[in-house]
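Below you will find the structure I want to go over with you.
Removed from the display is one protein chain of the complex; every other protein chain stays in position.
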Amino acid sequence: MRIKVINPNTTESMTRTIAAAARAAAAPGTEILAATASTGPVSIEGHYDEAISVIGLLEAIREGEQQGCDGYVIACFGDPGLLAAREMTRAPVLGIAEAAMHAASFVATGFSVVTTLGRTRIIAEHLVHAYGMGRHCRRVRATELAVLELDDPASDARRKIVNECRRALDEDGSGAIVLGCGGMADLARELTAELGVPVIDGVGVAVKFIEALAGLGIGTSKRGDFAPPLPKFYTGRLSDMAFQAPGKPSAP
Amino acid sequence: MRIKVINPNTTESMTRTIAAAARAAAAPGTEILAATASTGPVSIEGHYDEAISVIGLLEAIREGEQQGCDGYVIACFGDPGLLAAREMTRAPVLGIAEAAMHAASFVATGFSVVTTLGRTRIIAEHLVHAYGMGRHCRRVRATELAVLELDDPASDARRKIVNECRRALDEDGSGAIVLGCGGMADLARELTAELGVPVIDGVGVAVKFIEALAGLGIGTSKRGDFAPPLPKFYTGRLSDMAFQAPGKPSAP
Amino acid sequence: MRIKVINPNTTESMTRTIAAAARAAAAPGTEILAATASTGPVSIEGHYDEAISVIGLLEAIREGEQQGCDGYVIACFGDPGLLAAREMTRAPVLGIAEAAMHAASFVATGFSVVTTLGRTRIIAEHLVHAYGMGRHCRRVRATELAVLELDDPASDARRKIVNECRRALDEDGSGAIVLGCGGMADLARELTAELGVPVIDGVGVAVKFIEALAGLGIGTSKRGDFAPPLPKFYTGRLSDMAFQAPGKPSAP
Amino acid sequence: MRIKVINPNTTESMTRTIAAAARAAAAPGTEILAATASTGPVSIEGHYDEAISVIGLLEAIREGEQQGCDGYVIACFGDPGLLAAREMTRAPVLGIAEAAMHAASFVATGFSVVTTLGRTRIIAEHLVHAYGMGRHCRRVRATELAVLELDDPASDARRKIVNECRRALDEDGSGAIVLGCGGMADLARELTAELGVPVIDGVGVAVKFIEALAGLGIGTSKRGDFAPPLPKFYTGRLSDMAFQAPGKPSAP
Amino acid sequence: MRIKVINPNTTESMTRTIAAAARAAAAPGTEILAATASTGPVSIEGHYDEAISVIGLLEAIREGEQQGCDGYVIACFGDPGLLAAREMTRAPVLGIAEAAMHAASFVATGFSVVTTLGRTRIIAEHLVHAYGMGRHCRRVRATELAVLELDDPASDARRKIVNECRRALDEDGSGAIVLGCGGMADLARELTAELGVPVIDGVGVAVKFIEALAGLGIGTSKRGDFAPPLPKFYTGRLSDMAFQAPGKPSAP
Partner (left out) sequence: MRIKVINPNTTESMTRTIAAAARAAAAPGTEILAATASTGPVSIEGHYDEAISVIGLLEAIREGEQQGCDGYVIACFGDPGLLAAREMTRAPVLGIAEAAMHAASFVATGFSVVTTLGRTRIIAEHLVHAYGMGRHCRRVRATELAVLELDDPASDARRKIVNECRRALDEDGSGAIVLGCGGMADLARELTAELGVPVIDGVGVAVKFIEALAGLGIGTSKRGDFAPPLPKFYTGRLSDMAFQAPGKPSAP
């Protein structure tokens, strides 16, 4: 099985962190293709960054279709472009926030999200509602770390994350923690051991859930709003983004 | 006052329909700048089209900031890129679905949305929940018209729309209709007269609500998640999208 | 255009504050008729006061219909009698809480309400749910000021309001403030300047939104529950309240 | 124990129907005082009627306080003035919609409301949400009967109500019926026998629930928003409505 | 009238506390049969305890049917087995959490639950949502008392409960308190007097509400999911639990 894990930002070092977590999680027969968006922001820290990052994400999905991928992971905690990506393929596509939140709901009645900048909390909160996690998610907490600080060994990121996790356990009544950024992927197992509760990284969970779905022959529905994009012209610099179904030209 | 009304798809004839509705609504002192996305799909009929249309939309916002616009209208019923656009400016930004639904809630306890393709119903339904309209929106109905049929005088669009409106009034218990596509903008007044209930076009409402907010000195908040995008590098073909605050370079 | 702004309490000085805010907001061609309820409580600080204030409010709507008004603003933050008023007219009717909350949702993903007595918080909370603002309204805060203190230059009202606003911004994660009383209407622009976020007064917003709707030919639906009250006898001291459609007697 | 059952409309014959249902339900030691509003509409069939009926209702509560009542029932399915009434007394106050819906939720996982005019459905729907009955109430159905037809032996009311009940049981998956008008109070027991499911009249239930609460020493809370109305002047023709706490004058 | 009040745990002393509260509440003609589960945990402090306690509860319902009971009270704040019990009988069945929460919603716009161990809070929160009390219940608070400490005169239970109640009134904006454990039943009247707000015990309320429903001829619906369990074999040690409708054998 071949799973493409896509980093929607353009920072290669973060892709490496994400890829390592993906490979550590993957089953022996699963090949992980790690992709970095070819264009867009170096980090995603708000609605604007997120909106633009979708182009690089969708390009990577398209490439993955040519590469015969069996599933896709969107490795940014805002799950950008998730529904658009699902139109493009019959393979399952999961976002890491989606995967992590669902996994947390399987092992605890309440969880807290620990994420990066305060201004991104609303994005996580919107996803909580989109995924029906309103009763399970006790709180979305921000460490005020910039996304690129996570990858910087000189930063104090680990300590800040652990402290926010401890506050979450003490104050929120949560039984599990969801790590709120793809860049935190490597921390899951050690924080689980340190804090004594499940600390969940969405990259690993998404890879495993994709393996699960693909293994059962469950793919993205092609009926209704996830049917392939209708054939039509795209103009201008993004004209190449006109969707091309396998074997068919894009223009009507 | 200068308001930019943006068509996120790349079809000029649709921009003309939208612009006409905008100008018909605008106050005497309001200048309407009508913009067509410079790149992207010729029509927006799903998640994929919508995601890519955001680039052209944000470019138009950027240009509008240079043009000293006092407000922006996103003239596609999916309100694509709404939150991203709000990060870019201090001026108010409204989507036409947002405007139309709020206006409908001011004049009826229940309304129905009449839109284009069935596969886009879910997009409208997501907005209903995002805008808190779950109690007011009785139903989202699809005519199964393609977006570009609306602009085609040879099509049967008007008749199909009227029939769906009548079914909505009879079956849904609604007191008002929300027209679910920017391309229907020119139908509002005549359908209101024909059906005897408010039939609401979001283009006109958005223009008037922008005039209202700007006239009161109410602009998009710059605190929290609508603060300007943080300065950072963008790479690749969309590197020019790196946000540039007025007078400041984009890279840190 | 003629808009009637109604103060449902019987305190003339408060009507003057409200009228000044309304006139400051109104477009050049808009005439503001300011009305004070002819009967009822001198201030509205609970469910009981509010229930009784509705009579004076509906009388003012009735008078406004005879005066050919094009729209109505209910200038009390509980929006008393809103749905009853909508049955009486084809003109749009807005409450100031409704207007302010919707405007806040246009410019911020989260807002806090700052209102008067703690015992009135529940009224604002009920409106939050009625208007679908549950996701946008972060908190309803009380200053414990009596309504009539707002109009008293000797009181400490302004300082208490500003302090509560600051706490809201610090603690609630809100990007905007909604002023929770008609008597605070004059503070909006100066507090916006002082605090650096939109501080929204519903009186001004309601006037502008009425101008918007009326300008588009959008009036209150007359189908369903906003249809005129059915003709019937009313008895006793309020017998004059039997609804009289223009040109028709009230009794069947 | 003395319970006042108040008909907020001014039609004595309806008060008799309500009073009969109340007395049939009451325990041997319970005295039922039946009151008809002294002023207002002869029937309540919309928001407008309801708003004005509250005055007569509150007058009856006031009189009941002088009469030493131990509890109050608001016998109109819109439960008008419920929260205002609760400020006035330490005795429990129940609305018949409130009582009936809660009772239905005790005996079935789903119930349907069968009420009078279609235009009143929204009032019942608002109460469903106010009382948290969104999961239990399957549907609100209208017979299109006018309220005063219920009391008219020559009308076809009974047959229409039974037919709507049958449709509800067949189509809604409900296990119980809530009768949606005080004027239907006399039908509960016979329809229960005829249809084989609980058919619930809120008048009888409210009387029994009042007996229950009063018997346990549970009264309306006087802390927070149900504390007595603050002392203040009321002006104009309703000046007498200024709340007078027992033994205290109303003006400050 | 004969009402069976069932203690789903196997501690007789707690049954005595519950029975005393039930008898103090009951009307003169009501006989209270107090039953203790014949098997299961000595106290219920979590999901596991609760699940197993249901067997003893259902046995007691079965016995009650043979005893001609007119109603049943499940006297554990988790309301275990409520829906299963309702299948077994035509008599009304109420849980004490259900009864207490509904009663609180009749006398205050907001209430707080004060319960035992922190780990049981989630059970109360689930019931809040099941009963539609999400808007009324301000908070579920835990005293961290073990259930069996309540019955121990040497413990500090009363003081801890009172202190948590005071915190609830100060911090939650609640107008009433719901006692979150059957073992607190004897505290209701004295805490009401001491704190000056309704402090509600579900045992007494449930008894009175059963009297109310039974007195009106309102019983558990037998249509749909509360119809008697379908006849079928049960095997193993619980084979005797196969439901036997009065006069019919259990196996098909």
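Labels A, B, C, D and E are assigned to the chains in the order they are written; within every chain, residues are numbered from 1.
Going forward, a residue touches a chain if its C-beta (ideal position, glycine included) is under 8 Å from a C-beta of that chain, and two chains touch if they have at least 3 such contacts.
It should be emphasised that the depicted structure is a prediction, and the values quoted were computed from it without experimental measurement.
With respect to the full assembly, the chain omitted from this view is in touch with A, B, D, E.
Among A:13, A:38 or A:192, the one in contact with the hidden chain is A:192. Only one of A:123, A:161 or A:213 touches the absent chain when the whole complex is considered: A:213. The chain not shown here touches subunit E at positions 10, 37-43, 45-52, 54-56, 58, 81, 83-84, 86-88, 118-123, 126, 129-130, 146, 224-225, 227, 229-230, 232-239, 241-243. For subunit A, the list of residues touching the undisplayed chain reads 25, 27, 83, 86, 92, 94, 98, 102-103, 105-110, 130-136, 169, 173-176, 188-189, 192, 196-198, 200, 204-205, 208-209, 211-213, 215-226. Residues 109-110, 135, 173 are the ones on subunit D that touch the missing chain.
We adopt the following convention: only the chains that are shown with their structure count from here on.
Looking at the partners of subunit B and subunit C together, the chains they share are A, D.
Among the chains in view, C has its Cα centre nearest the centre of the complete protein Cα set. Looking at which positions face the partner, subunit D and subunit E present mostly the same ones, since more than half of the interface numbers are shared.
Centroid analysis (C-alpha atoms only) places D farthest from subunit A. Subunit A and subunit B have Cα centroids separated by 28 Å. Rounded to a whole number, the gap between the C-alpha centres of subunit A and subunit D is 52 angstrom.
Our note on geometry: subunit B versus subunit D, Cα centroid distance of 44 Å, whole angstroms. Each of the following residues of subunit E touches two or more other chains: 109-110, 135, 173.
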